[in-house]
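Only one protein chain is missing; all other protein chains are in place.
Up next is chain A:
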Amino acid sequence: MTLAGWIQIALFCAAVLALVKPLGLYMTRVFSGARTPLSPLLRPVERGLYRLAGIDEAHEQHWLAYAGAMLVFHAAGFVLLYAILRLQGLLPFNPADQGAVAPDLAFNTAASFVTNTNWQNYGGESTLSYLSQMLGLTHQNFLSAATGIALAVALIRGFSRASARTVGSFWVDLTRCTLYVLLPLCVVYTLFLVWQGVPQTLAPYAEATTLEGAKQTIALGPVASQVAIKMLGTNGGGFFNANAAHPFENPTAVSNFVQMVSIFALGAALTNVFGRMVGDERQGWAILAAMGVLFLAGTVVTYWAEGSGNPLLNALGLQGGNLEGKEIRFGIPGSALFAVVTTAASCGAVNAMHDAFTALGGLIPLVNMQLGEIIVGGVGAGLYGMLVFVVVAIFVAGLMVGRTPEYLGKKIEAREVKMAMLAILCLPLMMLGFTALATVLPAGLSGPANAGPHGFSEILYAFTSAAANNGSAFAGLSGNTPFYNLTLGTGMLVGRFFVIIPALAIAGALAAKKTVPASAGTFPTDGGLFVGLLVGVILIVGGLTFFPSLALGPIVEHLAGAAGQTFAAAGG
């Protein structure tokens, strides 16, 4: 741990915080249909798109219709992506002559990108054509991100509206988000990345001859544009297999810093959109504060764990932090922070091998995902996931002020609790259920590269990452097998849609309710007390469920490591 490291962490927080208000204001205007500086340019395009698709932008949808539109849209996107992957050998923009992707891998990849997970059971440069990357993946990168944001906005409308039947129009929210938010930011961002040295070309892979005279193929491609949306949209799927550790995806310490900020930017700003739309910015800050507390705690532990290094090596006199699996241009703070950020938000891009982190350093990314990616979280998904927890926290403790629980003037009743519990239930079912399956079935046991608790962590991490729609890999797990492709793919789909639909149901139920004006008897939800309560409920209700699994994975590994034991010999 160094002072420079802590300063980098502090600068990161400052940069994210500085973006919250301006981006929040801008997005609030976009989603309420107000004029923005980009309107003169984009408004005609937007209107043209609606005319083309036959959408009446003034027509709003009931939550069921909104959910229906979202599902139809995703089903179509899924089929399209699956088809592109299967047929890429016959399609253009395939200079490396990549063949068809196997059915189970195509299913896994389609599920992965449609759900904003971007779990990659393939190596981009060795499996996918440029067309698959650009048309298949990049469009899902935009649209799955836009969907997350649209759904968060729909849920916000549930809180901000009173006695309303509708929660907005899915098509309009999706279009506005892509057109006004994601595209313009990505254009600027791509140019920045190109300046930093990220390639952006359709030229075939470069052939190089090394000093020893060996032939080397250097993968290239339209990298910068893909990286821009992968970060901003918290997708995380790398152009290259090495993801953000690859020098072409993330060349410098500056690009690394900006990429981390860009992961959090939209998610953090959405809390401000929330505050603005419900008419009290403090409500948004309270949500962000709860996220911030959990984030800082995770960052401190990870940086401390990585900075302190491996006790086994320390005992051998190798002092200093744990640099195994890290890029030297990012160093320990740049890698530790990246790991926490990418798992807190449901990005999943990695600039270091999480598998090579110390046990505790690897525990935090795992916990971040198990909590349901609500620490800033995936764009939109983080906010609605957090609001689901808010519903539960308010319901549990809200009674203690002697009123039936209410949040922002909306009474939390049986329907909201039922939906919130459904959303919360699906994560442990997917994460623990599939891990339980994989740890006893031979098909599952063949996956992990390591024995003992670390191998267990690898399996747990994979299913956690999938169900949380994170997509980062612990590495070390051979995931490209029919068993893992299918189970992980299912985990991703359930983890996405079984949270989205209950969240939309909550939005619909809340929008229909009257708003009770706040009084001195109202549960205060904009102060430190509420933040503390929310953090407590997230940890106890969301986190404790995973305590047994963590105890058998990273915790026992940490304790054993501290005692000087390894498990390498145990299983061979």
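By our rule, a contact is a pair of C-beta atoms (placed from the backbone, for glycine too) under 8 Å apart; a residue touches a chain by one contact, two chains touch by 3 or more; residues count from 1.
The criterion applied here is as follows: contacts and distances are computed from a predicted model.
Of "Potassium-transporting ATPase ATP-binding subunit", "Cytochrome c-type biogenesis protein CcmE", "Glycine oxidase" or "Pyridine nucleotide-disulfide oxidoreductase", only "Potassium-transporting ATPase ATP-binding subunit" is the UniProt protein name of the chain excluded from the display. In the complete complex, the hidden chain is touched by one of A:Ala253, A:Met421, A:Ala443 or A:Ala475, namely A:Met421. When the whole complex is considered, the residue among A:Ala397, A:Ala443 or A:Ala475 that touches the unshown chain is A:Ala397. Of A:Leu52, A:Leu90, A:Leu316 or A:Val440, it is A:Val440 that touches the chain left out of the display. In the full complex, chain A touches the omitted chain through residues 162, 392, 395-404, 409, 412-414, 416-418, 421-422, 424-425, 428-429, 432-433, 435-437, 439-440, 445, 453, 456, 514-517, 519-524, 527, 529, 532-533, 536-537, 540-541, 544-549, 551-552, 555-556, 559-560, 563, 565.
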